[in-house]
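Report on the structure given below.
Omission of a single protein chain aside, the complex is shown with its protein chains in their original locations.
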Amino acid sequence: MSSIKSIVDIPTVNKIARLARLEILEKNKQNLTNDLNNILEFVAQLNEVDTSNVEPLASVTGHKLPLRNDEVTDGNIGELVLQNAPETSSGFFVVPKVIE
Amino acid sequence: MSDFLKLDLLGASIALKNKEISSVELTNAYINAIEKTSSLGAYLDVQADYALEMANRSDKKIQQGTAGPLEGIPIGVKDMFCTKNIKTTASSKILENFYPTYESTVTQNLWNDGAVMLGKLSCDEFAMGSSNETAAKGNVINPWSKTNPMSPGGSSGGSAAAVAARSALAATGTDTGGSIRQPAAFCGITGLKPTYGRCSRWGIVAFSSSLDQAGPLTRTVSDAALMLNSMAGYDVKDSTSANISMPDLMTYLDNSIKGKKIGIPKEYTQDGISQDIMKFYESSINWLKDSGAEIVPVSLPHTKYALPVYYIIAPAEASSNLARYDGVRYGARNEAATLDEMYELTRGNGFGDEVKRRIMIGTYVLSSGYYDAYYLKAQKVRRLIKEDFENVFKNVDYLLTPSTPTTAFELGQKQDPLTMYLNDIFTVPASLAGVPGISIPVGLDSSGLPVGVQLIANSFDEPGLINVARTLEKCADFNLIPDGAAK
Partner (left out) sequence: MTETLNLKPGQIKGTSGIWEMVIGLEIHAQISSKSKLFSGASASFGSDANSSVSLVDAAMPGMLPVINKFCVEQAVKTGLALNAKINNISVFDRKNYFYADLPQGYQISQFTKPIVGEGEIIIDLDSENQTVVGIERLHLEQDAGKSLHDQHPTKSFIDLNRTGVALMEIVSKPDIRSPQEAGAYVKKIRSILRYIGACDGNMEEGSLRADCNVSVRRPGDEFGTRCEIKNLNSIRFIIQAIQSEAERQVDIIESGGKINQETRLFDTSTGETRSMRSKEDAHDYRYFPDPDLLPLEFSNEWVAEIKETLPELPDSLKKRLIKDFGITPYDASVLVEEKEYTDFYIKAANGVDGKLTANWMITELFGALKKENLTLENSPVSPENLGKLVGLISKGIISGKIAKDVFSEMMISKKSPAEIVREKGLEQVSDDKEILKLIDKVILENQEKVKDYLGGKDKLFGFFVGQVMKLSQGKANPGLVNKLLKENLK
């Protein structure tokens, strides 16, 4: 397993911002880059911990995933679903045109 | 101070039930208090008319003898809880016009039990912060501020400030890494983070799903018990909600703690802790000892890795949880010619700097090539941290720690994100382990700012936690009211 050793630069910030669909203003990029590097350097402390025989922990709850019965208990609330939308038309959400 | 405001939740509840006061009177007193303390900025939205309507209904129920446990009690709600037809923004610009069509389970439980809703309380944006300074609508001022405005802590800064300033009898909060306990400590009140799974997360704006937990901020431990009695409960709508019933916490308040073992973890008393906090911490240890508890030095060896683990896991989950704020179905939208551009502008403009920073970190640690080194590593160390608690609870019943390394700081003082993160150093481990913790005020430091200590119990032992906290509360006998409180 690779260990934590990474330096974020502006191209990386651009790539990550693109993945997260976040516009980052040019003037803020350097500061953000520095912040990310500081945080990543801080969390790199974890390298000190030997986790070779440790299973990852995703949830602290001890119980099993509950299963619900297959019943229609929801829906037909089109108005509520659309109520807060910035733009709708004849029951649809509307977004800028998508080209597939 | 109005006599109404002097009553704590338990006191008010008794007075209401004995019909010595009415909920309308009590609620009016709090609406006035909100106005008088408005400069603190604790409330984002005040629902005076709605509150009085609810109070009226409560008075009728009290008359009819059908009062619920919290009947007529005016409380504030952190803006992370979705409230039906009442604007819910999570203190973010991206949700500035969001009116949920549904009510969160926890707040619904409170209304079902008779509580009266005063309004929505400020917090850090999406609960990401430890000073309430990331709120889109501006700072909240700690009512304990002296000459310069101090931070109330965060993320439940509005909740803590309102309860301390007597502009809410109690408030709901959410705690992901300390967001109830740290502001409670900064504002000289009680803040309880229950066991993960105790309170339903349904209808609470998600920050980090494996950590988020709702809890009360109150003046006293009894009040916290009353609030949690109503807030907690199994919810089939939340798959992580625990189907474990909680006994009436009020019946545990005044049990003796004789023979209970209190662990003192050595990792919580390292450099950087203020002298005053250490002093009160030591007093607290002695108080518990004097109350018959056995004090046991313990070790939770992975404590120092809790913050690094937290600052990987919480941002990772947040980066995914916040993907839904895309300007399509609700919230603010920045128009653009293409869908991707619309997303980028909407999110770039709608999220504040700290939220963006965490989304960036979270996206990075989950991205291809880094997942194993960061996210998976953090999950493994999280297991070690949880095992630390499991091991220590084999030998002791509770842990006593400081709540925070320092008392409240001035607004604008901590510019560097990492310095800010270090505030949660004592609260994060319990969050990662999912165990309950409570911060109670035990005194004032040399600058006149409240000092809190934290008690931590094993999972689902809220009854015991309440019991030992109440014992400590009686010993500390902290009953000071900040200058910034409503008179």
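Each chain carries a letter (A and B) given by its place in the written order, and its residues are counted from 1.
Definition applied: a contact is a pair of C-beta atoms (placed from the backbone, for glycine too) under 8 Å apart; a residue touches a chain by one contact, two chains touch by 3 or more.
Because the structure is a prediction, the values reported are computed rather than measured.
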Open item on the list: Given the contact rule set out at the top, which of the displayed chains would the hidden chain touch in the full complex?
Closed with: A, B
Task: Selected residue (touches chain absent from view) among B:Y43, B:Y252, B:Y343 or B:F426 - done: B:Y343
Task: Options B:F4, B:Y30, B:Y43 or B:F98, residue touching the unrepresented chain - done: B:F98
TODO: Against the chain that's been left off, what residues of chain A make contact? List them.
DONE: 18-19, 21, 58-59, 61, 63-78, 80-82, 89-100
- [ ] Identify the residues of chain B touching the omitted chain, counting contacts across the whole complex.
- [x] 82, 88, 90, 95, 98, 100-102, 104, 201-206, 208-210, 236-240, 316-317, 319-320, 322-324, 326, 328-330, 337, 339-340, 343, 363, 366-368, 371, 375
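Note that in this section only the chains that are shown with their structure count from here on.
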Task: For the chain A and chain B complex, residues of the former touching the latter - done: 1-6, 8, 12-13, 16-25, 28, 32, 35-36, 38-40, 42-46, 48-49, 51, 54-63, 65-66, 68, 77, 80-87, 93, 95-98
Task: chain A contact footprint on chain B (complex, rising order) - done: 97-99, 101, 196-197, 210, 236, 239-240, 242-243, 302, 304-305, 307-309, 311-312, 319, 323, 326-333, 335-345, 347-349, 351, 353, 356-357, 359-361, 363-364, 367, 369-370, 372-374, 376-384, 386, 416-418, 421, 432-434, 459
